[in-house]
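A protein chain is absent from this complex, but the other protein chains hold their places.
Take a look at chain A:
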Amino acid sequence: MVIDPKVRQVGFVTPGASSEPMKHIIESSSMASSSSELTPSGNSLSPVMIPPPRHAIPVPVPSPLRRPSIGDNMPLGSYNPSDSLLGASPTISPSSRNDDDNPYSGIPSVDLSDEFSPRWIDRTNSGTISNTKADDFGHKLPQLASSFPFSSNLTAVSMVKMPLPRRGAGEVETNHSMSSKPLKEKTSKAERRALQEAQRAAKAASKETGGDKQAVAFGEGANPNAKQAKSAKPPPQKKDGAPGASSGATSEKKGVDRPPEKERKKDVPAPRMQFDDTQRVEKAKRRALVKPTETMNRVELFRHLPQYVHGAQLPALESKFFEVDQMHPHPAVYRVGLQYLTGDISGGNARCVAMLMAFQEAIKDYTIPLEKVLIRDLTAKINSYVSFLITCRPLSISMGNAIKFLKARIAKLSVTLSESEAKAALQSDISRFINEKIVLADKVIVRHAVTKIRDGDVLLTYGSSCVVEMILCYAHELGKQFRVVVVDSRPKLEGQALLRRLLAKGLSCTYIHINAISYIMHEVTRVFLGASSVLSNGTVYSRVGTACVAMVAHAFHVPVLICCEAYKFHERVQLDSICSNELGDPDALSKVHGRKDLNHLENWANNEKLQLLNLTYDATPSDYVSMIVTDYGMVPPTSVPVIVREYLREHLLI
């Protein structure tokens, strides 16, 4: 299959915060391969190169009791870089690479993402399809999805054991030396065809490729060996293996059409998930706790980002809240996830603190399962929590840094510590992080920033940043005479809450919308802005609109002060706000609260020519920033890399 020309490999290659899950795979897999007690063959090529028993590994691990179903065999490809790990391990990776048989091989991916997946899902859900297999799949999907983030011991064990009955270590080695591609082709062609067939049915036979071969394959159902005339792999291997495991494994390699992936992996750290990569998205969907619905009209330039689906997810997640399921994340984590989803918790610090407290709670209730090591099992647990939180809302960079810190702490735990000691140590580490990196850092920032406020100043702020609010309040408490201009913008109108709190404290304020920014700017003497993150080229990643405010301020020669805790700094470099961003609810743009008459965009989703784009963040170039106020003092944006290099690593990781 031709590589989708639309796949934009623009992900940041730094194994940074936002690529958490992928990083974990690398880490955990290396961990697994080094631990010999889990490696049957005792060498690094062992089957444990399969995503090791890590829950958060975004590999859909089906229950071992499930038969291979069509649902597992969607040709929609890999979701994460663990594929390459899988590819390196011949025990799995029976995926077909037979392009001729793929009815979609010639179809540009625009088709897949635009029409194929949404409709396909609609239909399976609506149950209008007569095809039983498709129905079956429709049912499987949620099951599988719901089982994902906590694949727990059961599946993990099965994953480890899986290769044993299938082949010996020697074979592993020999096969490994071969390219894994032929294996992939040979093993699961039939499965793949079956799946394609199902999809074709689902699409009401709209595609005319594949022909009778597929029909035959479809008739064979889940038996993957039926049509493998050319198979180098003896059929029994498939059958002998643990069915669940093999199906999980086989599904991994379905339709992976990135032959150079293994090589690429060596050179470059894993890119972040690109959401215009249909195959990966499908994988992701299957492992999600709740099957997200698709947003209809996606903006072309922002296809690679996770599309906004929160509203649709909420009811499903809520309904599952009281379900007693050992697969569920810890209730505290679940609650925080729901709060992210609904937007009850927003703002970088609030989200980070809520997440850390939830983790603290979860660690408190954590007990080491039998025959497990705390360091590894807990890391896996945290990974699963994180991936749950990601399904609720993409992580912010600050959260990524905090997670990195926590995992480093877990990894550094002394083996001699008892369970309770280790838990207590972790909990106090988390408290320390919250205290030092957020609470105290804010205090220091306030102290620094307040020295830049003089009597008679007119301070402008945009949106609602808690640090800026603290600065303004503290300056007011010190008796400084100044005026505040609160700039706000639709659709969140966060500034109104800030305005109310400032007025309650007795500050004199002006409230404008961002449209009037150039009108008000000439009377402003300082601009104070918060930030979601500061990147190492000095770019400030913050609430959308910040760049506009900073640019206008720069044009008026008004100094722009960015207030940001150092734990939000990141070594990544970003030049625009396209390649990494978060999409908000497009409906928020079409509806104006309290204006029923403004209904011109009422059914905008039905118009294929209209796309609404509600971005959450933007990137402010460092040229527009006069100063960054951080817990290390006031620094120019050019000095961010120094802080990142000198202090962040040791503080976050030690």
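We take it that contacts are C-beta pairs under 8 Å (C-beta built on N, C-alpha and C of every residue); 3 or more make two chains touch, one makes a residue touch a chain; residues count from 1.
We take it that contacts and distances are computed from a predicted model.
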Going by UniProt, what is the name of the one chain that was not included in the view, given "Probable cytosolic iron-sulfur protein assembly protein CIAO1 homolog", "Exportin-4", "Gamma-secretase subunit APH-1" or "Translation initiation factor eIF2B subunit alpha"?
"Translation initiation factor eIF2B subunit alpha"
Of the listed residues A:Glu300, A:Glu436, A:Asp576 or A:Glu646, which contacts the missing chain in the full complex?
A:Glu646
Hey, which chain A residues sit against the chain that's not shown?
408, 412, 452, 454, 526, 559, 561, 626-627, 632-636, 638-639, 642-643, 646-647, 649-650, 653-654
